[in-house]
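The complex is shown incomplete by one protein chain, all other protein chains being positioned as in the whole.
Order of writing sets the chain letters: A, B and C. Residues in each chain are counted from 1.
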């Protein structure tokens, strides 16, 4: 099988879906000639033309507003929002419009709208270009949230997102976009359904729920723990935050009796808290140890190597948490 | 002692702080002649003049942006934002500016900025005027979040908010603003510190963490449970979501071994999840039963009596959850 | 522009129907049959009526929190509207949305805006959609003078201009955003003056005169339909009641209110049509009577309709 990287996965998914369905179109800043901030969608503008690959003014509220108006009248827009940090300037479109209209209108519309945005730290981009905001997004009912950890999943999930009749945000971790490893990916089309977690690594001692770039770090930690201490981690990547495949996680906890939730967000108001709460309720009788979370501290993301590396969750922090409960 | 209602508490707190400190001023829509949506600040415009009680255009981003600019240059603005649901149109000011500037700038500024906004359902106002968004706000480090449950606390906490050198959002539950019971309130000045939970009712069987209007409902449920089943609830009102007084909650759980978190938010991404996660980690050894949460379902707030009443957390739902774990 | 007799009568009938609907809502609200809040369109009927008269059924409108008039003008069914206000299962949104959130895609009603100004970029998107789908559908976007100060006014209109989209932006300037007068939010004489910043026509029109609105909107809709891009129309108008039902509106000077009440768009138009011999007193009476009966019927329908099942609250979050 051929290998592609995360960026190529994005480009291919968009290309295939645009070829397949003429109602799909892209709008956003620098999507045209520039082909995306990292050239990840290079060629689409040339292939599909200015109508379907639309550079916009720097007007995020208008980008999402326009996407909403187009979505409810028969189109299938993909709004490329660059950094998730920028969503604040179009937050009402997300929290009050695209996610509420169907419900408020008694179910009588469809909202097939996909957004994508870069997430995460690690590139020394400081507080306004590094945030993980899935916890904030998660509190908006009506939104589906995709957080892939590798190129293979990214391609299959993005195609599913575009075909979904609901608003979906697809979050691309910077460390995967810039320098993530390649995945083996078939030539043939494939889709990955939402709400199906991936058991990235099987193990018997501790369940680790990890997302996005933290999956890579969890795998590193697992190897080390296995080799050095004989502790075996079962690593689960939910892939979609909403819908969340809680069964897979609960089943794993029933087996291991222990769980650490390992995500890059600030701890307060995180997806990790949500998982912890579900486990503490629904798998309580199987738990042999406190429910642990390894996340970032409750601060903005600092600039620079020293501070950002200290801030980010990493292998050592995960190992420490695991050792506390085994 | 005299009695005042929730609205009067707001008005008195603002009046006293404006009288005390000339750098305090109010800006927002309908703060002037109208004296607030419910007349709650009636008289301030007449007393302090148009400079310190400023009606604004319908421009929430400019309201908060201007408040930020004023706060970092020596003023102490109070931005009245009406419905918390409207914060989406000024979300970047909240998530990326007021809460991050101090940190990004290496600590070299102060941001003494207070916002207040109506929160919660129960007034048949439908999806865009009824939300509880403390879960969403909570995921922003740098913001303090106040959620009072009665007029006495409201007054003391609002005064503390205004004197705080950090951005604070003060959330006023509609059911308390419109028709909440009166509190006994002294003539003399008092402040209530942030981060000190209030044990509203002592009890030995189950700890209930409740916020805002749910405190009232928790008290009703407690009475019923005590009378009819002999179950004794300990009700804790955190009063401030951030900072959160986890010690008081953990100590209570150590006594009761059981906890239900009872808040009005959609369950996913809620403050309730955060409390559950903390308890499942830090009081795990004391827990005798699953950690329960009673919240609203993950849907927008529906219109009308039948649907909204079904949607809102209430006494019956709390009682059911308590009975499941005793 | 000479407007045909039948058209004039139709305009009048629509205005009367809006007026009677709103009066009925005021009464039902006062009697406790309608929960939540309602914002009435009384005094502003000429704007929706004159503008929407140019639209086809498959054209779109984007409405506001003060949206009942827009919906009636676009062909909305007062029974389904009233049922929605009563929070009944038979309402436009199954009783889930209420006064501020009625949509009906089959007649091109894209929704109202509980968050002021939120409709503006959405209307731009509907215009984009029409263009991409190769239809000649036009979208009219209504919003108030208050909304003209929110960021999306700027972003949404600019984008429509840059992309040359078939959208007509109609600012209903009723001089007040709740208690804040335009003198506190606008430092130019007209909202329409801002159109120049987007390179599109800005037109000021007497919003109490349905014929004037009809004329201005006619040009703007035709321009949009021809693919020549958006127009910003500002209709100077006035709300005759409080901001919402229950608001005494004491912040407005009495004299101002009285002055504007004299300019009642419905009554004045009736007198004009009678003078023009387009309408007889008797016909006017019949139109009025029919409207009253229609609204009685709407209330009856709403009253007799069942509430939704409580579990409806859990449905339709996702497709």
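Here, a contact is a pair of C-beta atoms (placed from the backbone, for glycine too) under 8 Å apart; a residue touches a chain by one contact, two chains touch by 3 or more.
All values derive from a computational prediction rather than experimental measurement.
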| item | value |
| --- | --- |
| Interface partners of the hidden chain - shown chains only, full complex considered | A, B, C |
| Residue among C:124, C:137, C:185 or C:305 that touches the chain left out of view | C:185 |
| Residue of A:52, A:129, A:155 or A:201 touching the missing chain in the full complex | A:129 |
| Options C:62, C:116 or C:150, residue touching the unrepresented chain | C:150 |
| Candidates B:17, B:30, B:92 or B:265 - the one touching the absent chain | B:92 |
| Chain B, residues in touch with the chain not shown (by the definition above) | 25, 51-52, 54, 56-57, 59, 61-62, 64-75, 77, 92-93, 96-97, 101-111, 141-142, 144, 164-166 |
| In chain C, positions touching the absent partner | 149-155, 158, 161-162, 184-188, 193-194, 196-200 |
| Chain A residues that touch the omitted chain in the full complex | 29-30, 32-34, 55-61, 85-86, 88-89, 123-129, 297-300, 302-311 |
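FYI, only the chains that are shown with their structure count from here on.
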| item | value |
| --- | --- |
| Common touching chains of chain C and chain B | A |
| Most distant chain from chain B by Cα centroid | C |
| Chain centre separation in whole Å, for chain C relative to chain B (CA means) | 36 |
| Shared-contact residues (touching 2 or more other chains) in chain A | 92-93, 96, 103-104, 141-142 |
| Chain C residues counted as touching two or more neighbouring chains | 93, 95-97, 101, 114-115, 118, 151-152, 317 |
